[in-house]
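I have a structure I would like to understand better, so I am pasting it below and will then ask my questions one at a time.
Only a single protein chain was left out; the remaining protein chains are all shown in position.
Let's look at chain A:
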Amino acid sequence: MSALLEVKNLKTHFFRKKQTIPAVDGVDLTIKKGETVALVGESGSGKSITSLSIMRLIPSPGGEIVDGQVLYNGTDLIELPEKELLKIRGNEISMIFQEPMTSLNPVLTIGQQIIEVLIYHQKMSKSKAKQKAIELLEMVGFSRAAELINDYPHRLSGGMRQRVMIAMAMSCSPKLLIADEPTTALDVTIQAQILDIMKQLSNKFGTSVLLITHDLGVVSEIADRIVVMYCGQVVEEATVGDLFENPLHPYSEGLIESVPSIEGEISRLQSIEGNVPPPENLPEGCRFAPRCPKAFDRCFQEMPTLSKKLSRSVRCFLYEQEEVGK
């Protein structure tokens, strides 16, 4: 399987007064065709900024991609002129967001919003686009799609709106779907439904998915590989099975331990001590060191590199010498 998207040493910084805030600081990421990759980490770890950087939608003025490459099928999206980029957004790479309640335009009908995308990218006629919009809405589970296209978003619940968002994102059968915490704002039963729809559609169209989440339950459900981020850096990357069975980085370990388990004895829920350090004031050395239970002297002085070994990689001195992945 070849790589669909390759992010290399991506650095997105925000500039505030004289401060530089490295929200994303050298991220490497690869997504293969048809694969679902989960990007996990606490709030403020740079997950969303990474995804917005891939789409080149960093809020400007303020933020800027200062270094790195985003190779989509070999073309660097960062070097691409805006005009070419507009043809890729929504057509080849599309995106859904956390807040379905505010992601749809309140003054346009659902139909108008989907039809617009189809006319723009697929050059469909209006009547054909309408037909296709109805099909798409049926595909995400609306039975009265023909009536729904004349509805305004305020008539729909959060779960319904998220399904509309998925229909819109999938309207041009994109090669890559970026889902930024698509289920966070929804209740648990709807979460499962949304994940199910995403899984089925991505299988159907062969769409790769970059799933951004802090919910490890969601990850185990849908993802093939996990990339763990902390303070704008990738700290560990592994397949779902490997990571859940044998997390290497102390941070990944902490994340997995803080998920409540149904089995086993009842004990106090584990949590990671402390908070994510503010990005304008990062510690020297390993960024996780101040919170790390296994930290030693070297961790506070030097930054470990992301070392690739076999099918996984980890950024930690504990594994520098030994062979990882055995």
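To be clear about the criterion, a contact is a pair of C-beta atoms (placed from the backbone, for glycine too) under 8 Å apart; a residue touches a chain by one contact, two chains touch by 3 or more; residues count from 1.
Everything that follows uses one rule, which is that contacts and distances are computed from a predicted model.
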Undisplayed chain, where the name is taken from the UniProt record, one of "Transcriptional regulator with XRE-family HTH domain", "Guanylate cyclase domain-containing protein", "ABC transporter permease" or "Cytochrome c oxidase cbb3-type subunit 1": "ABC transporter permease"
Contacting the left-out chain in the complete assembly, out of A:7, A:70, A:133 or A:160: A:160
Among A:61, A:74, A:260 or A:293, residue touching the chain not depicted: A:61
Residue among A:12, A:45, A:94 or A:252 touching the omitted chain: A:94
Missing-chain contacts mapped onto chain A: 55, 57, 59-61, 85-91, 94-97, 99, 102-108, 116-117, 120-121, 135, 138-144, 147-148, 150-152, 155, 160, 165, 168-169, 193, 196-197, 200, 204
